[in-house]
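To keep things clear, I will list the structure first and then write my remarks on it.
Just one protein chain is left out here, and the rest sit where they should.
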Amino acid sequence: MPETTHQHLHNFQEANKDKGRLLICCPDQPGIVGAVSNFLFQNGANIMESSQYTTDAYEGTFFLRIEFDCPGLQGKEEEMKSKFRAVAENFNMKWDIKFVYELRRTAIFVSKQLHCLRELLWEWHSGELVTDIALVVSNHEDARELVESFGIPFHHIPANKDIRKEAEAKQLELLEEYNVDQIVLARYMQILTPDFVAAYPSRIINIHHSFLPAFVGANPYGRAYERGVKLIGATSHYVTNDLDEGPIIEQDIMRVDHRDHAEDMKKIGRKVERSVLARGVKWDLEDRILVHKNKTIVFN
Amino acid sequence: MPETTHQHLHNFQEANKDKGRLLICCPDQPGIVGAVSNFLFQNGANIMESSQYTTDAYEGTFFLRIEFDCPGLQGKEEEMKSKFRAVAENFNMKWDIKFVYELRRTAIFVSKQLHCLRELLWEWHSGELVTDIALVVSNHEDARELVESFGIPFHHIPANKDIRKEAEAKQLELLEEYNVDQIVLARYMQILTPDFVAAYPSRIINIHHSFLPAFVGANPYGRAYERGVKLIGATSHYVTNDLDEGPIIEQDIMRVDHRDHAEDMKKIGRKVERSVLARGVKWDLEDRILVHKNKTIVFN
Amino acid sequence: MPETTHQHLHNFQEANKDKGRLLICCPDQPGIVGAVSNFLFQNGANIMESSQYTTDAYEGTFFLRIEFDCPGLQGKEEEMKSKFRAVAENFNMKWDIKFVYELRRTAIFVSKQLHCLRELLWEWHSGELVTDIALVVSNHEDARELVESFGIPFHHIPANKDIRKEAEAKQLELLEEYNVDQIVLARYMQILTPDFVAAYPSRIINIHHSFLPAFVGANPYGRAYERGVKLIGATSHYVTNDLDEGPIIEQDIMRVDHRDHAEDMKKIGRKVERSVLARGVKWDLEDRILVHKNKTIVFN
Partner (left out) sequence: MPETTHQHLHNFQEANKDKGRLLICCPDQPGIVGAVSNFLFQNGANIMESSQYTTDAYEGTFFLRIEFDCPGLQGKEEEMKSKFRAVAENFNMKWDIKFVYELRRTAIFVSKQLHCLRELLWEWHSGELVTDIALVVSNHEDARELVESFGIPFHHIPANKDIRKEAEAKQLELLEEYNVDQIVLARYMQILTPDFVAAYPSRIINIHHSFLPAFVGANPYGRAYERGVKLIGATSHYVTNDLDEGPIIEQDIMRVDHRDHAEDMKKIGRKVERSVLARGVKWDLEDRILVHKNKTIVFN
């Protein structure tokens, strides 16, 4: 890891040494916000940012994200969680408390196209994406030089549909060895098996090079060209077992016109892909995304 | 027609009484531009605006749109066309000359939702859309008051899938009676038969309430909500016999988020629909769109 | 008022007969959210939507907007406010409770250009802007027909810099007579005096036809053309005594290019102006905007 990045991460941890995030999902009913904010107040935590959403008042599902500041939080993580359990049970909550200073460990998977990887590395390098990039895995050698220039381990694991199982076995081993929390598929052109996906539920982010659900599957730019669309787009989403059908995190588009052939669309598309993926990863790292059924609630 | 609109149209015709537009599509080969510009020069026409596009140099198709100024053009329309025929034959051109001061006559079809109709009427009223709006046809009465307040004939022709043939027969009769050049479907929720479409080839513009090819068919906002997309869009296109598969003219999108239910998306979508349709109609009226295979070349 | 609009407003009031909004601004300190949510819980109110923002943790200013549902709210308005006073005093709050079913009364001021007025009337007509439009005031007659076609009183009060005082005296009289809560300047091209502005603090919204602070003052499109900008924009803002210097609510832009003369920019600009103004007014009517110093906090 470059010295400046190391410094960024260290500064971030210092600046956030008292910061936590409380994430809640439960059936809606009156009194949730009061109970939660009382709990925080009684435990010396001040609410810095709070976002909530209810699918349907009284009958729906309630979602809450609170960012709080709690002097002396470090060392009290388990105590905090254990105390909250009582509140959570009252309201039948699914919940988690994240400690902002505990950096998550990310693996990036990539194939031959490097624009998304590059964007992630630079955003990380300049302090925009706060995570430990534990390693980069690729089925090709193209990314090695770039990755290693950032002092990040690079692992080449050949992969294609004939050796999917073996490749994934090696990948899973590496992910465990490096203690990885989540995976970003930065234009990794291989399909993952249900077993692999099941090992990281809602913890694999992919970039698809179209505005889904248009052009699900292979060669979206070629098909966009054939159809004569005037917009091309990109979609970042969590990976599920249905190809390109997982919960959508973020989408964006750029204009094309009749002069743009499929190759031009690819080039233009790269600019959208990299920003749409980087935004999705950033929100994920900031715990701004709650997954509910096949959709995302994004508190940004 | 309101007095101000009448004045707008009259002023437009005066200001453009020497203006013509030459539209060409032919196999690419050297010398086309030279031949065409010499023809114009020799006939006293000055090129005001010129746009060209070639699908593939030497082997592809060549498209040209020229807007020219030719003092004394009125009265010489047939002469101009007849003289150009020789040039056209040399290069095996499909071509047309449009005379800007000859207003085209437009019919608008609408059902119960009036936002697109309203936008078209106001843009027309303020001089943005230059055409004679010959009549408005609807399968409901909702639009009558609005349409008649602009002094435009309104015709209620009940229509549904059981009486499609009869309805279209009446519509075609009206279109002939009103001497209509082209049709805009401003959220007209009925499917047209192949016979109807064949009577107005590349002369029917529709607005589809999604960014095609996503959500072809019915209820796009409901399906967009189900899928959890973060963008909704609209597409204006020429109507062909394949539902929502005609050549795309223009598309645009707006952002939505997890708080937007299908009903909200509909409301947000209206803003995109009306602007995407109005832009498409404007470009069409300005002869900026050439249709080639199932795509459009838009010289804007 | 048209029957459909009347129906929209009535339906809205019915659907929101238990809805209130609590708006708070106070020095930040721990415990605010807890105190407020306990108050609501104890008074039978369920929090439907909640947004907060703190300029600077611990030392800054805290802003809160809560939308709540409280069965039987009607008739208990004063009781609710009176009970909340104790909480408010504890935290030194500036605050208000709005009752969603109490429609605010709006006056629209306009001159000769009608596109913004038209947008507001149509958005109101279709149920997007929920307010009583009490009257429209203009220094010209151009808008009369449009306004009266919606059954809204129209008052022509000649105005120019020589008769400013007299004109404003008449306007203020009318505003009082019609019991107006707030004013929208929908391209009203007259400057208001400090006395007039003082009578409606943070309750006059203006649309300026540039992306402020570029092109403050007169003729922004002409100056944009001279400068050769590639974007033109519009800004909706609250009116203060400094011309075009009030708190900005919303801004947006559209692209122009070298072919667009000042007149073209005006036409393109109209599309931005009307949507930027309509969004600003909508957020204001939904109590989503808090003004702090010379800026806005917009909870949308």
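By written order: A, B and C. Residues from 1 in each chain.
Operating definition for what follows: contacts are C-beta pairs under 8 Å (C-beta built on N, C-alpha and C of every residue); 3 or more make two chains touch, one makes a residue touch a chain.
All of these numbers come straight from a predicted model, not from anything done at the bench.
Considering the entire complex, the omitted chain makes contact with A, B, C. When the full complex is taken into account, the listed residue touching the unshown chain is C:G228, out of C:G72, C:P194 or C:G228. The residue touching the chain not shown here, chosen from C:A35, C:I133, C:V184 or C:I297, is C:I297.
The residue touching the chain not shown here, chosen from B:S50, B:S126, B:Q190 or B:N294, is B:S50. Although one chain is not displayed, chain B still touches it through residues 28-34, 37-38, 40-41, 44-54, 57-58, 69. Residues 53, 211-215, 227-231, 233, 247-253, 257-259, 294-298 of chain C touch the missing chain (whole complex, contact as defined above).
What chain A contributes to its contact with the hidden chain is residues 115, 118, 122, 126, 128, 149, 267, 271, 275.
Just so we're on the same page, only the chains that are shown with their structure count from here on.
Set against the C-alpha centre of chain A, every other chain centre is closer than that of B. With centres taken as mean C-alpha coordinates, the chain found closest to the middle of all protein C-alpha atoms is C.
Once the centre of each chain is set as its mean CA position, chain B and chain C turn out to be 37 Å apart. Between the CA-based centres of chain A and chain B the separation comes to 43 Å, rounded to the whole angstrom.
For chain B, the set of residues that touch two or more other chains is empty.
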